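Rest of the complex left out; these chains stay put.
Going in written order, the chains are labelled A and B, and every chain counts its residues from 1.
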Amino acid sequence: MALVIQKFGGTSVADPDRIREVADHVARTARHGNDVVVVVSAMGKETDELIRLAHEVSGVRPGREMDMLITAGERKAMALLCMALHSLGVEADSFTGSQAGFITDTAHGNAKIVELRPERVKDALAEGRVPVIGGSQGVSTARDVTFLGRGGSDTTAVALAHALGADSCELYTDVSGVFSADPRLVPRARRMAEVSFDELLEMTATGCPKPAMRSVEYARRWGVKLHVRSAFTWEPGTWVHEEDPSMEQAIVSAVTHDVSEAKVTVSGVPDQPGIAARLFRELAEGAVNVDMIVQNVSDHGVTDISFTVPKEDLRRAVEIGENLAGEIGAAGVTSDADIGRVSIIGAGMKSSPGVAATVFATLANDGINIEMISTSAIRISCVVRSQVLEDAVGALHTAFGLDV
Amino acid sequence: MALVIQKFGGTSVADPDRIREVADHVARTARHGNDVVVVVSAMGKETDELIRLAHEVSGVRPGREMDMLITAGERKAMALLCMALHSLGVEADSFTGSQAGFITDTAHGNAKIVELRPERVKDALAEGRVPVIGGSQGVSTARDVTFLGRGGSDTTAVALAHALGADSCELYTDVSGVFSADPRLVPRARRMAEVSFDELLEMTATGCPKPAMRSVEYARRWGVKLHVRSAFTWEPGTWVHEEDPSMEQAIVSAVTHDVSEAKVTVSGVPDQPGIAARLFRELAEGAVNVDMIVQNVSDHGVTDISFTVPKEDLRRAVEIGENLAGEIGAAGVTSDADIGRVSIIGAGMKSSPGVAATVFATLANDGINIEMISTSAIRISCVVRSQVLEDAVGALHTAFGLDV
């Protein structure tokens, strides 16, 4: 008999039919002899809807009131799911974040868990009942209702899995797992049966949309095995766990891509110590997240510095660059939003020389120019023109033998 | 400076525009130097919507989960109203029923207040803040969330008015007060500037739709002055208070009507002691609410007993009557759903003989036959054919000088 945490996202419980289907699955899991703890998000887009309502009502939105408002969403979902479970003969009790023992700091809207005392959850389990917990909720040390932020239900689930010593933590969503590439771009992409925490973190950092990065970080830290799977097809999905050193590792597991960044180039920068440091310090102080950086070889004492930033930070980054350019006598600042990034990820890259060469050769072969490169131990990312991004993803997926 | 309780019903806060308009009114009241405590219902028809969702999801709906679900409604409204107040520069804090100190019994869905400890509400007032309380909510002695039932927000407001010693309790709604007759039937009906608790209770009992009877009973018991008024036109409405013995009283203040009852007649009942008592005891045991009763004079040792019951109880009443008729040898049971009841209400009737005669003459004059009559100290009700009900209401409204 296992203890399983099952977390259901908004689309999984978007309407009465879906809630009943979820209840059916929870009941089946319990009937097969498992202890089940359920974590549930607000129905469908209800959290967005509540935030929108708040914006329509007022330009001033105190955090305490926003959290009071937003937590109404999970409250509905968890009570309804309990009713659906009762109608299947499964005794279930709903618990708010506060009742489930999630003590947080007072950072309304994005509260951090400071302590977890799930006594009522344990009591319910001991009585053979299914506890259904509102995700992303807590109560602050000042006794106010708090919200853990978007994607916080995953965190609630992972934290409970850790605290209760669960055997696994299932994150149900509207996709059937993690794919070796985005199937819209690469129809021959395949669902991965398993992926390591490190690989998945690199993947979510470079464009893979789910699950939320924060919960994967928690799961890695606490060693909580995740199972990312679909609440629509219910087929087995992708297991996420520690890398297993005894297994032979695929050199490349997945190809990801994103178009969320833009490139900024400061040209004609005097090639003196400290100039680049000053640029990136000022960007950091301006809350601009710099990702990739490339500096050209100095040419007659001047050089070009290029870097990428999220598109929403582009305007701010250019302003900071222009201000600095004036002071340090640089030639100018240009920007380019028409780029895309393709990344290959694989735990086996650590022990496989020559991967980068294959990347370069593959892209060159297709006439695709690489504008910037960055690497980690298990990832190689290349910036290319956005127009050829789709081709680049497909070519690399084929080159590394990932096609179905 | 006065302390005012302002309660806003669902239509008053149905959407963001309405919430802002309500906030504007609360802010104006505070700006005029009053302390204000706000009680708010769920937005629009949200409570109905939540109940409907529960019915769609499950045939089994434990009270604990229903109350967890339904209380999400006021939670949204109160948080949004607080935000709207903040945007007008009014500091406001939302409180759930539990936070506001409403301790109830454990009768989920229709909980009764057993104690009220509004310390946090008092503290907020002392700091010059506007407390906004979710209506109809509490926490049970077993520490579960409870709901006071439909119309419970009025009760929350009256209870707070009593506990805080408020100067008045304003019940905002979508009508502009209490009328001397239903303006749909009698366009020349007028809004009453004031009405006594006793009169209003008789009126609500005989068809006047608002406010909820239970809250009027509480207000009478605790001597809380009510002001029933519109959150749409904002004009002054109807004051409800103790009868003032020094004032000259109108003999008749209002004419009400309803078509919610049906008539049952058990004919040919042996005229023996205890037969009627047995009939009405069995109806009471069958949870049938009998309202008016008429027994004909005995004719050759048998008599007819007629009584009215709510239409939804009609079928059950007839069954009980038929079962008994067999046992006691009565001739049969007939029923008639095509009746209406017209009532005149007025505190001055107590000291004015001849009112009934005027009623009978007025109806007779219009050729309207009276089928049943019942009276209280301040009310006379007549059952007539439903087809002539509208005529009866208009004729009595004119006869007693109530036309504008």
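Here is the rule we go by: contacts are C-beta pairs under 8 Å (C-beta built on N, C-alpha and C of every residue); 3 or more make two chains touch, one makes a residue touch a chain.
Since this is a predicted model, take the numbers as computed values, not measurements.
*Asks:* Copy number for the full complex, please, knowing 2 are shown in place.
*Replies:* The entire assembly in this structure file is built from 4 identical chains.
The rule we apply is simple: only the chains that are shown with their structure count from here on.
*Asks:* CA centre of chain A versus CA centre of chain B: separation in Å?
*Replies:* Here chain A and chain B have centroids separated by 53 Å.
*Asks:* Considering the complex alone, what residue numbers of chain A touch chain B?
*Replies:* Where chain A meets chain B, its residues are 16, 19-20, 50, 53-54, 56-62, 64-66, 68-69, 71-73, 75-76, 78-80, 82-84, 86-87, 93-94.
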